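Inspection log for the structure reproduced underneath, given as structure tokens.
Removed from the display is one protein chain of the complex; every other protein chain stays in position.
The letters A and B name the chains in turn, as written, and every chain counts its residues from 1.
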Amino acid sequence: MTALWIAIGIWLAAWALNVWLSASPISQTRLGKLLVPLVFGATVLVLWEGLVRGLGIAPVILPAPSAIAAKIAVSLPILWQDFAQTILKGAIPGFLIGAGAAFLVAIAIDRSPFLQRGLLPIGNFVAALPIVGLAPILVMWFGFDWQSKAAVVVVMVFFPMLVNIVAGLQASERMQRDLMATWGASYVQTLIKLRLPAAMPFVFNGLKIASTLALIGAIVAEFFGSPVYGMGFRISTEVGRLGLDMVWAEIAVAALAGSALYGLVALIERWVTFWHPSQRH
Amino acid sequence: MKDKASQPVIEARGLNLVFQTADGPVQALKDVNLTINQGDFVSFIGPSGCGKTTFLRAIAALEHPTSGTLTVNGMPPDEARRRRAYGYVFQAAGLYPWRTIAGNIRLPLEIMGFSRAEQDERTARVLDLVELTGFGKKFPWQLSGGMQQRASIARALAFDADILLMDEPFGALDEIVRDRLNEEVLKLWARTGKTIGFVTHSIPEAVYLSTKIVVMSPRPGRITDVIDSPLPKERPLDIRDSREFIEIAHRVREGLRAGHHDD
Partner (left out) sequence: MNRVLPVLTVLTGIVVIWYAAAVWMNAAWVFDQAQRAGQEVTWAEVIPQTMDQPRPLLPPPHQVGAELWKGLFGQAVTSKRSLVYHGIVTLKGTMMGFGLGIVVGVLLAMAIVRFRVMDLSVMPWAIISQTVPIVALAPMIITVSSQLGLSGRDVPKAVIAAYLSFFPVLVSMVKGLRSPDQMQLDLLKTYGAGEAATFLKLRLPASMPYFFASLKVAVAASLVGTIVGELPTGAIEGLGARMLIGSQFGEPLIMWAALFAAAILAGLLILTVGLVERVARRRMGVPA
């Protein structure tokens, strides 16, 4: 029980620290904005460790963070193999192909308001559907290896991207299009110099949504058949064997990969749309 | 320049323009007849809905008349646009936030296919003309509203269009900035000899700037008076206290009021 009380004590102290930090001028600085959530995250881990040890929770229900860390340390080759299979071969190619295809389709229907009026409501609707349900069908079509995972990701990513890009291409102001017209700009010139840059905030909004969907798609697809490696495969088999420390290790990798992909997209967004009010500080 | 003066640049004869709206057709312009000569500074003034902006947009081929004839440099507006006859300045500066000030001024030059060297040379020249030298590398959102509007004027000047069309360019700025920019526009006009069409709400602004004031009234949009200003070309700000100035302003006000009687 002492472990639990120590953990609760640390939690309270850290929370008090955060309350103090938030009220102090430090929290206005970049360091403070990083420090407070980090302190919070660390105390969650401490509390978790204390809970597991103090209450003697069985590892088949909730392994302690230290146990998970130990498991990660000894399983690096397996984790890397699973990561490469699911993220590098499944999620990322699917993400790129799906976003690229959406971009091409958006440009292709750009000159036809008729097709846009037809495709947009359907795209909006499909984007809200549980497309993960297509996973078993695509696994049947493309086999057990990464191709089917990438295919699931392509389908999941395509519609939210399409909807966002089409909306983005309509985002330029009327006045700016009029200006282009007074200069006698061609369709392609207006597209490249005005409408594509103006669409970028929307495109990145879509890419951020798509980056999370990509990981979900790649992992779910593995529940329906995969080679004997991959993050989804490992999770479902280890759950069956009650090897929860390994499951948590995979979850940690998934969380890291998800945050990294999202962070990468956000970073590129900052660089490309530096001019947008939401990015100016 | 002198010999070209008083040569008609813009001619409208029996011009009508009807918008189809959800509430039925709206007559934006009715039987408009107007001649604008080379080097004129023409102001269009009137309450909202009088068609002053619509007329300016029709000249720039952004709207298409329903009937009547409209020629620019002796050709239809579409043709004139292809020959880059217009520089257009809107009420909002409309600068692209992802381009620097210099990049914005270069934009029409890129579209029109000027060489890189010429783009640089022209950009530097017009930046100097609107007194923004040194601000070329800034982004629009780092500049004040008045400076942004000056940059948008520079952009309209960059490709040396004969005709400068300005749609309430200073409407969103405060009085003090507006006075300064008015002076600058006059200087610019004197230096370049361009033909300028200028839409405004403000009577003093119209009288101060123009050689010709076109008074318009709404429902349907039409011209009620055209006043040729006797003021000299050289106009210090305090000319606004002179008797002639006040007389013209009075006549414009009368014209605006007459237009309102029909309501």
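What we mean here is this: a residue touches a chain if its C-beta (ideal position, glycine included) is under 8 Å from a C-beta of that chain, and two chains touch if they have at least 3 such contacts.
Predicted model, so just to flag it, every value in this text is computed and none were measured.
One chain is not depicted; across the entire complex it touches A. Among the residues A:3, A:78, A:137 or A:181, only A:137 touches the chain that is left out of the figure. Residues of chain A in touch with the missing chain: 15, 18-19, 21-23, 27, 32-33, 36-37, 39-41, 58, 60-62, 114-119, 121-122, 125, 128-130, 132-134, 136-137, 139-141, 211-212, 215-216, 219-220, 223-225, 231-232, 235-236, 239-240, 242, 244, 247-248, 250-251, 254-255, 258-259, 261-262.
As a working rule, only the chains that are shown with their structure count from here on.
Taking each chain's centre as the average of its CA atoms, chain A and chain B sit 50 Å apart. Those residues of chain B whose C-beta lies close enough to touch chain A in the complex are 57, 60-62, 81-82, 84, 86-88, 90, 92, 94, 96-98, 107-108, 110-112, 139, 141, 159. Of all residues in chain A, those touching chain B in their complex are 173, 175-176, 178-185, 189, 193-194, 197, 273-277, 280.
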